[in-house]
Every structure is written in C-alpha cells, then in structure tokens.
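One chain of protein is taken out of this complex; the other chains stay put.
Note that the chains are named A, B and C in the order they appear, and that numbering of residues resets to 1 at the start of each chain.
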Amino acid sequence: MSTLLLNIPVTQYMFYFLSFVAFLCAIMVVASKNPIHSILYLIITFFAIAGHYLLLNAQFLAVVHIIVYAGAIMVLFLYVIMMMNLNEDTESHKHIYLKFAAVGSALLLLITLVAALKGAEKLTAAAPLNTNVGLIKNLGTTLFGEYLFPFEVSSILLLAAMVGAIMIGKKDIK
Amino acid sequence: MTGILLQSAIISTPIEWYILLSAALFTIGACGVMFKRNAIIIFASVELMLNAVNLLLVAFSSYHSDASAQVFVFFIMAVAAAEVAVGLAILSMIYRNVKSIDIDVLSKLRH
Amino acid sequence: MLTGLLIVIPLIAALLTFFIKGKAARVAALGFSILEFAVSVFAWYQYKTEPLSKQLYLNCTWIESIGANFSVGLDGMSLLMVLLTTFLVPLIILSSFKNEYDKPNSFYGLILLMQMALIGVFTTNDGFLFYIFWELALIPIYFICLVWGGENRARITFKFFIYTLFGSLFMLVALVFLYQHTGMYTGIKSWAINDLYQAGRSLNASQQGYVFWAVFLAFAIKMPIFPFHTWQPDTYVNAPTQGTMLLSGIMLKMGTFGMIKWLLPVVPLGVANWGSWAMLLSVIGIIYASCIAIVQTDFKRLIAYSSIAHVGLIAAGILAWNQQGIQGALIQMVSHGINVVGLFLVADILFRHTGTREISKLGGIRNVNPWFAVLFLIILLGSVALPLTNGFVGEFLLITGVYGYGAWTAAFAGLTVILGAVYMLRSYQGIMLGESNSVTAGFGTLAPSDKAVLIIVCAAIIAFGVYPQPLTDLAEPAVKNILSSTK
Partner (left out) sequence: MIKLIGLVPLFPLIGFIINGFFGKKMGKGLSGTIASLSIAASFVVSLLIFMDLQKMPEKSVVVNLFSWINSDTLKIPFSFLVDPLSSIFLLIITGIGFLIHIYSIGYMHHDEGFARFFTYLNLFIFFMLLLVLGNNYLIMFVGWEGVGLCSYLLIGFWFKNTEYNNAAKKAFVMNRIGDLGFLLGIILIFFTYGTITYGDVFEKAHTGSDTIMTAIALLLFVGAMGKSAQIPLYTWLPDAMAGPTPVSALIHAATMVTAGIYMIVRSNIFYSSSEVASEVVAIVGALTALMAAVIGCAQTDIKKVLAYSTVSQLGLMFLALGVGAYSTAVFHVTTHAFFKALLFLGAGSVIHAMSNEQDMRKMGGLRKALPITWLTMGIATLAISGFPLLSGFFSKDEILAHVWEENKILWIVATLTSLLTAFYMFRMFILTFHTNFRGTAEQKHHLHESPKSMTIPLIVLAILSLAGGLLGLPEAFHGNNWISGYLSPIIAHRSPSTLSHETEYMLMGIATLVFICGAYTAYNVYQKSKVLPAASEKDMRPSERFIYHKFKVDEFYNAVITRPLNGISVAFHKFVESDLIDGLVNGVGTMVKWLSGVIRQLQTGNIGFYIFSMVLGVVAIIFWSVLK
C-alpha cells in the first residue's frame, strides 16, 4: 500500500484535499450561525463530494449531483431563507448540556458506525476493474433495464411531491 | 484519460478511507440535526447525511464495478428533491402562520 | 351453496337497508330477515332429506398462500344455531317497532350485518374465516350499543369492546400457533378445521394447556363466564333492547358454540388437564350470578345476571363432554336464546309503558293487563325450566351431563333450579302481582308488534318443551359425531 502511495501521489493527494474540504465545510455547515452561511458551506461540501465522484469514476453522477444539489436544491434553500428573511442568526441558543449531549451522541454514533464497518469482512476489489460503469451508456442500460419500474415510480413520486408542494404552498386553500 | 486517472484512484485509496469519510460526514449531519433549532438548517443537515450515504454507495459501486449502486444514488436524489420540495413548502407554510421555524416552538403535536 | 346464500342474503340486505330512508327501513329489514328465515328452513329441509348434500357446503379458495379457504357448511349443530339466529332476528326487528330510533336505516342495517357475521361464525369450517367472522360480529353490535345506547354508553361500550377484543386476541395467538403446527405430514399449512384439530392433538400436554386457556379466555369473556363477566350486566342494561337481545340471544352462543366446535375437540389433553378448573369457574358462576340476581332491583340487570347463571350451566354441560351434556347445551342454547329475547322484550315493554324497570316501583300490572302477565309468566317458566317448557329439556340434559362428570358438581350446578325460581318469582311478584300503583295503573294495552313477538316466543317455549324432537334430532347425531372424533 505504501508503494502505491508513493507511486501514484496525484489521486491520493486529490483524495486528501477533497476529503479535507468536505469535512471542514460540513463542520462549518453545522457550526455557523447564519443560515445563509450554512447553506453556502453546504454547497462547497457538495462540490467536494462531486469531486470524489469524479475520482471514483462516476462522471455522469458527478455532473448530475452538481446540477441537482448545488444547482437546484441549494438554490431552493437559499431562496426560502431569503424569503423568510432569516439571514441573521435569529435562533436562541440551545442549552449547553443539550449541545454536549448532541455532540456526544454523534460521536458515539461515529464510533459505533466505524466499529461496525470495521468488523465487516475485508473487502477486496473486483478483479478486473471496469472503469466504464460510471459512463452514461452503462448507467442508462441499467436504469432503463433492470430498474425501469422503480424509475417510473420515482417519477410518480416526484410528481406527487410537486403537486403536494404547490398545494401546501398555496396561500388559502378552500 | 480520466479512466486511467480514476482507475488508479480507486486502487490507490482503500475503501476504508471512504467509509471513514462518509461516516464522518454522516455524523456531522446527525449532529446538526440534533442540536440546531432552525428547521432549514436541520433540512440541510439531512441533505448532508443523505450525501454521505450517496458517497459511500458510489465508492462501493466503483469498488465492485457495479452500476446498480449508482442507480440507487439517482433514486436517492429524486427522493431528496421531493422531500426538500415538500418540506420547504411545509416550512414556508408554517412560517407564514407561526412566524417562526424554530422547532422548539413547533410542539403542538404534543397536545 | 345454500350456506353461502345464508351469509350473502343478510349482507346484501344490510347494504340495501342502509340506503332506505325512514320507517320503510324497518319493514324492509323485517322482510329480509323473514326471507332469510325461509331460506334457513329450506336448508333444514335439505338437511333432513340429505344430510351431506353438497348444497349445504361451500368451499372456495380464498387466500391460497396461507391456506385459508372460504369454507362454510351446515351440520346439525351449525344448522341449529343458524335456525336460532334466523328465527330470532325477525323477532328482534319486530320487537323494535314501537321504539323510535334515529337513523333507522343504519340501525336495521347493522342488525342485518350482525346476522351475517353470526351465521358466518356458526357455519365456517376454516380457522381464519372463523376469526374474521368472530371479530366482524363485534363491530355492528359495538355501534348499535354506542349510538343507540343508554346514558353511560360510551364508557360501557368501550369496556365491552376492549374486553372482548382482548380475549379474542388470545384466541388469535392460539389459532396462529395451531396453524403453525398444521401440515406435519403433507407439509402444506392450512386453516381447515380438521387440520387444526390434527395439529392441536399433536401438541404435547403443556402446549395444549396454553392453547386451551388462550381460546377458553376468548370464549369465556364472550359468554361470559365468571369471573370474566363484569362487562356484561352494564352492557346489557345500557344497550338498546334490540342490542341486548342480539348480545344475549345469539352472540353469547358464539362462545358456547365455539367451545364445542373450536376448543374441546382441538386440545383434548388440555381439556383433560385443565377442564376441571374451567368447570369450577362455570359452577361458581352459576351460584354466584344467581345470588346476585336475587338482590337486583333493576329487572333488566336481573335478567342479565340470570343469563350468566344459565350460561354457566351450559358451559358446565359442554365441559362435561358427554352426549347429554353437549346435546343439552345445544338445546339450552336455543331455549335460552328464545327465552331471553322474550324476557328482554318484557323489560322493554315495562320501561316503555311505565318509564321504569325498578322492580320495587312496579307492581299490580296483572290487574291492568292480565294477558301480558300470562305471557310473561310463560316466558318466566321457560326460564326457570319448568317441565313442558323448552328450558326444561335443555336443563335436564345439562344436569344429567354434568352428573356424568361428577355427582357433587351436578348437585351444585342444580342449585340453579332453586335459585332461579327464587329470583324469577320474586321479580314476577314485584312487577305483576299486588295492588297496582300510580306507576302501573296506566299501563294500558300492548302494541300489536309486541304482542306478536311475545306470543311467538311463548308458542315456541311450549312447543319445544312438549315436543323437542326437532331440536334433538338435529343435535344428537352432530354431537355423536364430534364425540366419536375425540375418542
């Protein structure tokens, strides 16, 4: 492993860099008091994750991820925050014990998660690595072949969500 | 070109690192959900958690050379989008009525 | 086919009745119930000519994956219960003609729905279906009591509902447990009654004990047997009279019938080990309920307790598990159904004409309306099992059956003969005899519908008392059958 690390430093460094950015920004999402900042940090996190996707050979997914999350969802978030005029930190502070408890239990979660996954049997990569899985062509065949029905169902879900959002958002419902 | 670059990425980085990263992101998300009171930030934290899972899925997908996991990521995205759309609509509705999205204020269900 | 028809007719009738507005609903309901009675009589005729006729059985695949079938059929025992149901429901509907109920269409619709569920319970040969009908019967009566009941109806009906449901859940667990043990040889699990019998008998003694108590609890609450009876008097008093009649006249028989068909043949070892405890409860219940009936002041409540006493004797007869005991139980189930409907109608008439059911406030109605007194007396005699009334045939066989179980048990169970006379005559004297007072002086004449029901009930009481052959003919072979299958 160490030889690999020496031999191919570029991707390794990219991994470290992206991970560092993602981790830091994620913390900032939670830590910053201004909601707008939070969302902006979240966007950076998403970009970092998209970078990971690229590293992992999932190019199409990376693109979609940016379009959907950073492009659509986060804009929606910002839009709503702006609309509500929440750009300042309006929230009163939670009790300090509660914060400790939250952080504590989160750490507990982390430990258990890591422990659980560590206990899993050693993973070995599939022998011939197929670099083409992340290509549109491949994804398309899988999506419209094996997962055609769930795909259609998810479209209904989206439609329902859309209708629901409009219905809820309407000002006065008779 | 990219293929070569990325092929080496998955070989060079053991899967455990991805696991660790996703776990960390997931935990941060959970932490945010737990101690923030602003409903929108809670939403954002949930998104973070979802993305942590997505990341793990993609990592395993590459590892096993299996496209299915990436398809699942699509579905998760779809669900996340739906959730955000409805959730934010509800929040704006609540804000319109209660003038707050502080979850501690929203404890009407109790009674 | 006929059996299917018997279940479907009330269902359709109920649905149609829901859509009929106003008073026409009760006429329609009466018509439908009489039609149903006619069909059941035809089924009886069919049974007489060809007992195993295909007409009487229906078996359709229903939920194949769990081996549940829509399987219904009429043997002598079921036919007896079905005839009781179809005979009583028109009477119950007719007896309501003088009561003005809100939303009559729902009221009569629910009665018919109830009839459907009851017939289902009595005819089904499939454990899964049995449970469904069993619970289905609870729903209409719940609404009847809740919507048209007396003052405390919400609390009391809730208690009744939860209590019986609680018991039924134990039965469900036991049935599922039995189901898991079916198909030992074939490997195919099934809810068919014979498979459940086989499964039950293959269990070891302690397992059978658990199944016995779980199922017994459900039946004991439904009947009810001491000490699971406390929901019953309140419910009987608070429910509208027709609801009470349905509860005591027919629904109670679900429990006793269930014991004969769904409990004792299933777990013979459980019965052998624990039956004596159940018997003890039944016998205690007889004496206990009779004693309480003696000091009741409300006539309806008195009947409620007398009903507990009677049911205790029926249960004791069943638990004795011999020809006379079970046959007596079946006949007494029919007799008790008829008598108790008559008694509750009397209580209702008293309340309608005088505004009270307190025995101490009544008195001297005999002076005002001698015919009512005579009809009441006949029903009462049926209830205290005077020979040549229907009550005697059943009670004699029951005591004989219990004697076969144990002489002292029979002696204690037989105390009902004495105590029954005490509380019944006491109430008769309080209500009917003596000088009439301001409450009873204006009692007036009976409405034609009431009179008709009372006369039919009295005629049945005497007819079956003098010539019980039709009942025994139905019951005897069925009981022999079920006894020989457990030997």
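By definition in this document, a residue touches a chain if its C-beta (ideal position, glycine included) is under 8 Å from a C-beta of that chain, and two chains touch if they have at least 3 such contacts.
Please read these numbers as outputs of a predicted model, since none were measured by experiment.
Q: Considering the entire complex, write down the shown chains that touch the omitted one.
A: Missing chain, whole complex, touching shown chains: A, B, C.
Q: For the chain that's not shown, point to the residue among C:288, C:321 or C:443 touching it.
A: C:288
Q: Taking the entire complex into account, which one of A:82, A:108 or A:136 touches the absent chain?
A: Residue touching the absent chain, from the options given: A:108.
Q: For the chain left off this view, which of C:255, C:275 or C:468 is in contact with it?
A: Result: among the candidates, C:468 touches the missing chain.
Q: Even though one chain is hidden, which residues of chain C still touch it in the full complex?
A: Residues in contact with the chain left out: 159, 162-163, 227, 229-231, 288, 291-292, 294-296, 323-324, 327-328, 364, 366-367, 381, 386-388, 392-393, 396-397, 399-400, 403-404, 407, 410-411, 414-415, 417-418, 421-422, 425-426, 429, 432-435, 467-469, 472-473, 476, 480.
Q: Provide the residue numbers of chain A that touch the chain removed from this figure.
A: Given the touch definition above, chain A has residues 94, 98, 101-102, 105-106, 108-109, 112-113, 115-116, 119 touching the missing chain.
Q: Residue by residue, what part of chain B touches the chain that was omitted?
A: Residue positions of chain B that touch the missing chain: 30, 33-35, 37, 42, 103-104, 106-111.
Criterion: only the chains that are shown with their structure count from here on.
Q: Which other chains touch chain A while also touching chain C?
A: The shared contacts of chain A and chain C amount to nothing, since no chain touches both.
Q: Taking the mean of the C-alpha atoms as each chain's centre, how many Å separate chain A from chain C?
A: For chain A versus chain C, the centre distance works out to 65 Å.
Q: Rounded to a whole Å, what is the gap between the Cα centroids of chain A and chain B?
A: Each chain reduced to its C-alpha mean, chain A and chain B end up 5 Å apart.
Q: Determine the centre-to-centre distance between chain B and chain C, using the mean Cα coordinates as centres, and give it in whole Å.
A: Result: the chain centres lie 61 Å from each other.
Q: At which residue positions does chain B touch at least two other chains?
A: As it turns out, chain B has no residue touching two or more other chains.
Q: If we count contacts the way the header does, which residues on chain A are in touch with chain B in the complex?
A: Touch list, chain A to chain B: 1, 4-5, 8, 10-12, 14-15, 19, 22-23, 26-27, 29-30, 35, 38-39, 42, 45-46, 49, 52-59, 61, 64-65, 68-69, 72-73, 76-77, 80-81, 83-84, 86, 90-92, 94, 98-99, 101-103, 105-107, 109-110, 113-114, 117-118, 123, 125-126, 128-134, 138-139, 141-143, 146-147, 150-151, 154, 157-158, 160-162, 164-166, 168-169, 171.
Q: Show which residues of chain B lie in contact with chain A when the two form their complex.
A: 2-3, 5-21, 23-32, 34-38, 40-41, 43-45, 47-48, 51, 54-55, 58-59, 61-68, 70-71, 73-75, 77-86, 88-93, 95-96, 101-102
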